[in-house]
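Left out: one protein chain. Kept in place: all the others.
When the chains are written out, they are named A and B in that same order, and each has its own residue count from 1.
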Amino acid sequence: MAFREYKIGSRMFGLAFGTSMFITLYMPAVDIQNVSATSIAMDRQLSFGRVGGFSYEDPFLQGWAKPITVQINQDPKTGATIESTRAFVYEKGVPFPNGIRHPRILGKVPAAASESKGRINEASEDQGAVFIVREEVDGGVMVPYIENATATRGWLPSATLAKASESQRLHVGKGKIMFVREGCWWCHTLLPEQTQDWQYFGAPPMLGDFNGESPTAFGSDRKAPDLTHVGSRNSSREWMMMHFFNPRLVQSHSIMPRYDYLWGEKDANGNTIDYDGWRAAYTAYADGKSIYPPEVPVPAADSEARALIDFVLNLK
Amino acid sequence: MAWKFDNPLHTLCTDDQNEAAKAVWEGESLGGITEDNNRLPPPIIGILVLTIVTAFLITFPLWGQRPTAAIYEEYIALMDSPAIQGKSDAEAMEYIVNQVKASGSKWAPLQERHPLEMDDLRLIKDAIIELQRNGSDLREFTVLGDRLVLANFEGNLKADGTKERIQPWWDKGYTIDIFFIVIFCLGVMIVVKRLPDYGWEPSHHGH
Partner (left out) sequence: MFKYLFAKAEDIPAGSAAIYFGYSSIIWFVIGTGLGSFNAAKLAFPDFVTGSEILSFGHMRQVHVLAVILGWISMAFAMAMMYITPALGNTKLWSEKLGVWNCFIWNIGLSLGLFLLWLGVSSGREYSDMPFFIDVVVILGILTPLCVNVFMTIKTRRTQGIYTTNWFFGAATFMVIIVFSVGNSPEFFQLTGLTEAYLTWWFAHNVLGLWITPVAAAISYYVVPKVTGNPLYSHRIGHLHFWSVVVFYSTPAAHHLMSAPLPEWLKSFASVEGVLILVPAIAFVSNLLLTMTGKWRMFVENIEIKFTITGVLMAIPLNMQGGFQQTRAINWYIHGTGWIVAHAHLALLGFSTFLEAAAVYYGLQTLLRRKLYSLGLANFHFWMLLVGFTTYWVSMTIAGLIQGAGKIYEVPYIDVVIAEHPYMIARWVGGTMVFLGNCVWLYNMYMTARVGTAIPAGRLPHELAYER
């Protein structure tokens, strides 16, 4: 006689657990896999780079090996004036995002367009590349695709970077790393809800808006405004700068921590930032002993604060 | 003694214990979870049944959870009516709402739940008219600010082979749920009824 409680029990267990795994893992995976990427998804992953969290190229989340998003008005190859174009510069050795590495995750149609029209399969991480997100009508439908401008237009990463002034460069990829490392997403969600939220925080994302992005850092515990469209609500770099340095400067009731330590040692002019002096002056201001708060130092171009501000302003 | 590596499913029960278990299996009613062992008190069985029923009732398609474009169709139609020319936005909106309510719209409860202002209406007007011109089913579109977005629901097949984007009563999720619960009830009855004798005393029959 078989050990009935084991025989029936273990088979039933396998059946129950297996069925629930089939329904909750396999079936949604098939559905999600068939979703085509939108141009939003392409823009996001190209500006963020391969991974926004821990990765081999950036194990301590310092923002190493991330792309730079630029807004250029001149053709980097010919020098001719072109209409303002948003391009994603991957310098030599910067890992490409997942949509370039595995185009099938963009969905059938966009992947085919990206390969045939955009020539993304010719891009190589050893040489670096410049990408652009394009949309073209194909068969009555708007098809977004990624264009490898290095192959199609001869835009080299270094030349493209050179055409963008400091203010036209956005360190969005590094900023996303800061967003994850500093735990911004523990309070600020990146997911306006589908039901009522849009009235205040803007349109919720759609099914294909995330293909290729990792991590999505939706957040779950909202203690602060949703940031998905924050760049559209408030595009002031000055305000962001003050807010990150000490949120109470611009919003006296904020419970956000100060992120002044992201400024590093030197400000944009190369002067050493006197944190103790600043805090003492701020305390005097907060206590009503002085009328004006101390001046907030402008972050240096390569500082972490600048990257985070770029990332936040880029959330449109 | 307890485990035989050559026959891992070997029983520790004696044949007469198994026969007794089978007799219980044959003789029990109500799937066996209420008898032989201690009875589950009837109120608790009631709560369990209530839970399963509630699970479906509370999650059944809640029409109107999100505003669809269809509920504003009548508003849009009235936007150009001569009666509201010259009125302020607030007055015009009030007129439109009252007019639609008076005409006995089938969307009345939803319109009440998702009120709009004239400016909101202007934002979606062109998109709704565009959809009407294409002959699209407005119920498939959710209104999100100034955008009309195709919902992710999967309904009946349309003539062109695509799926309706309206939640049907047989929603795939619910269908799987029903299947799942039926299998669960059957499975639990089989397993629970076929449990071997349980006792704290070790019994070393023949070992």
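Convention: contacts are C-beta pairs under 8 Å (C-beta built on N, C-alpha and C of every residue); 3 or more make two chains touch, one makes a residue touch a chain.
Note that this is a predicted model, so its numbers are computed, not measured.
Within the set B:125, B:147 or B:172, the residue that contacts the chain not displayed is B:172.
Contact with the undisplayed chain is limited, among A:82, A:224 or A:298, to A:224. Although one chain is not displayed, chain A still touches it through residues 5, 9, 12-13, 16-17, 19-21, 23-25, 27-29, 31-33, 35, 41, 45, 51-54, 59-61, 98, 105, 180-187, 189, 191, 193-197, 199-200, 204-207, 209-225, 247-248, 251, 253-262, 275, 279. Seen from chain B, the chain kept out of the figure touches residues 1-3, 12-13, 32-33, 36-41, 44, 47-48, 51-52, 54-56, 58-59, 61-62, 65, 151-154, 167, 171-174, 176-177, 180-181, 184, 187-188, 191-192, 195-203.
The criterion applied here is as follows: only the chains that are shown with their structure count from here on.
In whole angstrom, the spacing between the mean C-alpha positions of chain A and chain B is 35. Listing the residues of chain B that touch chain A in their complex gives 8-13, 15, 18, 21, 65-66, 142, 144-145, 147, 149, 152, 176, 180, 183-184, 187, 190-191, 194-196. In the complex of the two chains, the chain A residues touching chain B come out as 1-9, 12, 15-16, 19-20, 23, 194-195, 198-199, 202-204, 206-207.
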